[in-house]
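Let me begin by presenting the structure, written as structure tokens, before commenting on it.
Omission of a single protein chain aside, the complex is shown with its protein chains in their original locations.
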Amino acid sequence: MTKYYFTTRDLAFIGVTASVLVVTGFFTGRLGRLFVMGLPIPGTYGLTNGFFDAFMGVIVAAKIRKFGAITLLGIIENAIKIMTGKPFYAVGPAIAGFLLADFFIWLVRRGNGTDFCLWPVGGILLGSRAIFKIAVFYLLGLPLLKIIRAHPLVSVWVILLSFAIGTLGSFLASQAVLELRRAGVIE
Amino acid sequence: MSSPRGLSGLFRSRESSPVRFLSVETKMFHLASVIILSFVVRSAGCLFLLFLSTFAYSFFARSLRAHFFIVKRMIFFAAVSVALLAVVIREPAYLAGTAVRILARVFIMSSAGILFAATTSPTELIRALDTLRAPKTLIFPITVAVRFIPAIVRETGEIADSLKLKGISVGFFDFLRHPGIYYRAIFMPLVIRSISISDELAAAAEARCFGSPLKRTFLRRNKVSAGDFIFVSAMTLFLIGLIILDGKIRGVF
Partner (left out) sequence: MTLPAVKVENLSYRYPSSQAPALKGVNLEIGRGETVLIAGRSGCGKTTLARCLNGLIPHFHGGEISGKILVNGANPLTLPVWKTASSVGMIFQNPESQIFTLVVEDEVAFGPENLALPRTEISKRVDWAIAAVGLSRLKKKHVFELSDGQKQRLAVASALSCLPDILIFDEATSNLDKKAREDFLVLLTELKRRWGKTIILIDHRVSGLENVVDRVVLMENGSIAASGGRSILSDDRIVRKFGLRGCVFEGNPVFSPPKSAGEEIIEARSASFGYAGGFALNNVNFSIYRGESVAITGGNGSGKTTLLKLIAGLLKPGAGSIRLLERDTRKGRWNELSRVASVVLQNPDRQIFMNSVYEEVAFSRRIADPGKPSEEMVEKILFRMGISEIKNRHPHSLSQGEKQRVTVASAIAKRPDVLLLDEPTSGMDGYHLGLLIESLAKLKKDGLTIIIASHDAELLFKLCGRFFVIENGKVYETGGSLSNHMKFFCSQ
């Protein structure tokens, strides 16, 4: 019998979760930039939706429990977002962030860590994504705002803020996972 | 929470759009080239031309309605960004130059994306991905994700309705005042509904032979027509022309 790494159930949950993230992204996408300072600074665009990415990422990791699950979630979410006009240069860093988070989850599982130990996942996901995005801007020589060139510390603040929002999202999700298990919603 | 009618209209094309003669692959080409070009082109005039071409295509494709609901939000945020920039960086020349251009690029990319999503049906998309040899592990979740965007919008709306009926107002500032309540009242039901919907969906897919290891065939194939060749040729000429014009304006050529 042919056995696939991800079952239909896994793929369906990843699909529905990606759908949730596309919808929340629509609501919150630009709010992140507005919250920070209203300026088009790399790394700020996905800040508020990053909270949802971190939250749903941990839920997916807890339900599916396979390496690659949240990377696949990131790929699907970004594939749909690129079809709705997400800048191409932001896709790579976003997926790389998911991949790093996936490695962290793998390490936690290898160390027999519980789902509660997944609370830093969001910080890693969003923090690394912000670093990668800013790096891409510098590496590709994409036009940067004068304010960033004049004050490089702005980028550091963006990274720290991303890390904090992501950690908050995944911390709440790790609590939610405990509750969902108690309710028998996830096994 | 306002009803995101524009969002519900994405990936729901009935294949009866005036641009139905274009294959998904051609539309993908348009999307990719507009996104890349919006970065290559630097002069304001050429960016404006690129924007005009996307706008004209949207008008022809009758997707301006879907466009409008989403783009008006972008215009609002762009306006806020420019206003804030005007306060932070008090250099009108700079503002009219770099900052506006950055926002214009984001605007063009989003417009092109909405145009693609509003004129492409999920079935067409899946057939195109299959033609491009995307694996089943990608195709199935994408099918589910695009199919369930309207369902998730509806779920979120109904969860918000049930909150209102409990006497809890649902608005941006209410969220800021009581984040704890909203976390529980919106997230928990949404996560639980997502899990139950996906389980039902997966069981239904299995019961319709989805797990078969055979290479999926299709009732219909996306056809590449003469219209595709004409569109791609015209688009290519336009893109080359735009790059040359941009180079001339900037003194590169």
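To keep things simple, chains are lettered A and B as they appear, and every chain counts its residues starting from 1.
Operating definition for what follows: contacts are C-beta pairs under 8 Å (C-beta built on N, C-alpha and C of every residue); 3 or more make two chains touch, one makes a residue touch a chain.
Just so you know, these numbers come straight off a predicted model, no measurement behind them.
Touching the omitted chain from chain B are residues 12, 14-15, 121-123, 143-144, 147, 150-151, 155, 158-159, 161-162, 164-169, 184-185, 188-189, 192-193, 196-197, 200-212, 214-220. Where chain A meets the chain that is not shown, the touching residues are 1-2, 7-9, 179-180, 182-185, 187.
Simple rule for what comes next: only the chains that are shown with their structure count from here on.
For chain B in complex with chain A, the touching residues are 1, 4, 7, 10, 31-32, 35-36, 39, 42, 70, 73-74, 77, 80-81, 83-85, 88-89, 91, 94, 98-99, 101-103, 105-106, 109-114, 116-117, 120, 125, 136-138, 140-146, 148-149, 151-153, 156, 183, 187-188, 190-192, 194-199, 201-203, 205-206, 210-211, 213.
Of all the residues in chain A, the ones that touch chain B in their complex are 2, 4-9, 11-20, 22-23, 26-27, 30, 33-34, 37-40, 55-56, 59, 63, 72, 75-77, 79-89, 142-143, 145-147, 172, 176, 179-180, 183, 185-186.
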